[in-house]
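With one protein chain withheld, the remaining protein chains of the complex are depicted in position.
Every chain is named by a letter (A and B) in the order it is written, and numbering of its residues begins at 1.
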Amino acid sequence: MLSNWIFVGIFISIAAVFPLLPIVLARFLAPRKPNPIKLDTYECGMETVGDTWVQFKVQYYIYALVFLVFDIETVFLFPWAVAFDVLPLFAVLEGVLFIVILVGGLLYAWRKGALEWA
Amino acid sequence: MTVEQAVFLFTSFLILFSGFMMVTRQNLVHAALYLVVALFGVAVIFVLLEAGFLAVVQVLVYIGAIAILMIFAVMLTRGNATEEQESMNAGFGWAMLLSALFAFALIVMLGQWADIGAMAPALDAGRSTIEELGSALVSPDGYVIPFEVASVLLLAALIGALVVARPQKGGK
Partner (left out) sequence: MSFINDPIGFLAEWITNFLSGFLPEAWVIFIVTLLGVIITASFGLIIVIFLIWLERKIAARFQDRLGPNRAGPYGLLQTFADMIKLITKEDVVPEKADKLTFNIAPILSVVAVLLIWAVVPFAPGWIGTDLNVGVLYIAAVGSFGILSILMAGWSSNNKYALLGAFRAVAQLISYEVPMLITLMVPVLLARDMGMMTIVESQNLWYIALAPISAIIFMVSSIAEVGRTPFDLIEAESEIVAGYHTEYTGMKFGMFFAAEFLHAFTIGVIFAILFLGGWRGPGAEEFRLLGVVYLMLKGLLGYFIVMWVRSTLPRIRIDHMLAFNWKFLTPLSLMLLVMTAILDKIFGDTALRLPLLLAGNVLVLFLGWLALRWASRRQTKTRRVFKKRPVAKPA
């Protein structure tokens, strides 16, 4: 089994090299004429107004939070799905109970308005 | 030096290095990115322990959800994108001494643990690890109670976090 993962390890290294080649090639072939206007930050052709920061919108954080809970839920469910053959119906219903409890959580988030973008 | 040992040494060095960099960086987003490297190193260690499922779960949950949550939190609350923090405070000396003592105690304790070189018990032939894990999770004389309690715990965590972070009506 470990030999399978060695393939992945080598793959990561080679896959990191492949995009590097055109970029390095571009370093030789492309002109390099930096001037202050070109290196400035882009803001629709004007001077930038204020520092680079974004107004804190808590909604981004809440989506990441709900995603985290559902991510962990699916991770628990994957072994359950793989062991499906050897599980009796009772065990399948336990998995369904797991899902139902978390659907309750989704409903709570929905009713409390946590899933609204506004 | 087998391939496994070489990979283990390289990965451990990577984890320790990125852990050190993470706590000493002044730019918080850099620290978060070093955390991602450290978590990836832990995933490689899981692979070396022949726990491929835990390795992908580590990447999927830790790097794909928790690290992104942390980076969101850092980027959204730190305002200025390149603001720098002081990385050490006044209690630096005492903290270093305490953690060195703790590390020493851990190493001594682990060194004297008899089972440290033991291999994991072998599985019955014909059943894969994930199948075993799955049936252990939901079998009544397995871990079914912790499995269901985990779902309740996740529900509680979701509700608690939403109560704390709830968007105020009227826009924030």
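Note that a contact is a pair of C-beta atoms (placed from the backbone, for glycine too) under 8 Å apart; a residue touches a chain by one contact, two chains touch by 3 or more.
Bear in mind that the values here come from a model prediction, so they are computed numbers and not experimental data.
Contact with the omitted chain, checked across B:42, B:63 or B:150, is made by B:63. One chain is missing from the display, and on subunit B it is touched by residues 3, 29-30, 33, 36, 52-53, 55-57, 59-60, 63-65, 67-68, 71-72, 75, 81-82, 128-130. Where subunit A meets the chain that is not shown, the touching residues are 1, 3-8, 10-12, 14-16, 18-20, 22-23, 25-27, 29-34, 36, 38-44, 48, 52-54, 57, 59-60, 63-64, 66-67, 70-71, 74-75, 77-78, 81-85, 87, 89, 92-93, 95-96, 99-100, 103, 106, 109-110, 115-118.
Heads up, the rule we're going with is that only the chains that are shown with their structure count from here on.
Chain centres here are Cα means. That of subunit A falls 17 Å from that of subunit B. Those residues of subunit A whose C-beta lies close enough to touch subunit B in the complex are 1-2, 4-6, 9, 51-54, 56-62, 64-69, 71-73, 75-76, 78-87, 90-91, 94-95, 97-98, 101-102, 104-105, 108-109, 112-114, 116, 118. Here subunit B touches subunit A in the complex through residues 3-4, 7, 44, 47-48, 50, 52-53, 55, 57, 60-61, 64-66, 68-69, 72-73, 75-77, 79-82, 127-128, 130-135, 137-140, 144, 147-148, 150-152, 154-155, 157-159, 161-162, 165-167, 169, 171-172, going by the rule given at the top.
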